[in-house]
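Our next item is chain A:
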Amino acid sequence: MIDIIFHLLFLFLIITAFFMVFTKDLSNSVITLPLFGAILVIIFVILQAPGVALAAAIMTAGLTTAFFVITINKTEYGRNE
Partner candidate 1 sequence: MELAVWVIILPLLTAFSLGISKLYFKKIFFKLVIGSAILYLYLLILVITTSYPPKVYSIGQWGLLGINLMVDPLSALFLLIIALLFLPFIIFSMKYTKCIKHDYFIFSYLMVAGISGMVLTTDLFNLYVFMEVSSLSSCALSLYKKTDRGIEGTFKYLIMSTFGSFFILLATILTYYLTGTLNMAEISLAFEDTPFTIKSTIMAFFVFGYAIKIGLLPMHAWLPDAYEDSPIPYNVLSSGLVMKSAVYALIRGLYIMFGIDFLDESGLLTIVVFWGVITFITAHCLAFQQSNLNRLLAYSTIAQIAYIMIGLFVGTEAGLIAGSFHILNHAIMKGTLFFVVGIFNYSLAAVEIEDIKGLGYKFPILSFTFVVGSLAIVGLPPFNGFMSKWLIVEAALEAGFTYAAFFILVGTFLSLTYYLKVIVTLYTKNEKPLLIEEAGLSLKLPTIFLGSLCIVFGIVPSLPLHLITKIPTFLLDNGDYIRILIGG
Partner candidate 2 sequence: MEIAYVAVIILFCLGMYTIITKKNLIKIVIGITIVESSLILLLMLVGYKPGGTAPILDKRYEIVVDPITQALALTTIVIGGSVTAVMLAMVIKLHKRYRTLNIDEIRKLRG
Partner candidate 3 sequence: MITPGILYLTGALLLFLPFQDKIKYIISFLIATGALIVTFYLIPGDRMQMEFFTLTLTPFSVDSISKLTGLIFAFGGLATVIYMIKICSPAKLRLIFVFIGSALTVVFSGDLFTLYVFWELMTISSSFLIIMTIDLTKKTGYYYFLMHVAGSLSLLWGIFLQYSATGSLSLHAIEAGVPFFLMAIAVKLAFVGFHTWMPWVYSKAPFYVAVVLSIYTTKVGVYVMARVVSGIHILAYAGLISALFGIVMALRQNEVRKLLSYSIITQVGYMIIGISIGTAAGISGAIFHLVNHILYKTVLFMAVGFVIYTTGKDDFKNLGIIRRKLPLTSIATLVAFMGISGVPFFNGYMSKTIIKDALHEPILKLGLDLMSFGTSLMFLKFIYYAFFNKSNINFAKKPPFSMQIGMGFLTVMMLLIGIHPYLLENLTNIHVDIHYFDIKHVVSGFQPFLWSIAVFISFKKFLVKSYVNLPYFDIYRKMAKIFVTTGYKLSNYHDGNLNKYLLWATNALLILLLLLMF
């Protein structure tokens, strides 16, 4: 069971990554970043790394996303690539 979840998670991870890279809308790709981070966090938890999971949750999914959002807000909000 856990294996299937695990595989699905990786699938999602890769899909979100591809979406992030190839979507035309910049804000879409930035908003996908926390999703990507969240999936990563779940994977870390499954891989028995709670400390790293916490840090990744806060840093990758949280603060980095916030930085990106600020950047987009300061530069070209909503404009296409």
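To be clear about the criterion, a residue touches a chain if its C-beta (ideal position, glycine included) is under 8 Å from a C-beta of that chain, and two chains touch if they have at least 3 such contacts; residues count from 1.
A quick word on the picks: all candidates are chains of the complex that A comes from, given by their letters.
None of these values were measured; they are calculated from a predicted model.
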Counting any copy, say which of 1, 2 or 3 touches chain A in this complex. 2
Candidate 2 touches which residues of chain A in the complex? 6-7, 10, 13-14, 17-18, 20-21, 26, 29-30, 33, 36-37, 40, 43-44, 47-52, 55-56, 59-60, 63-64, 67-68, 70-72, 74-76, 81
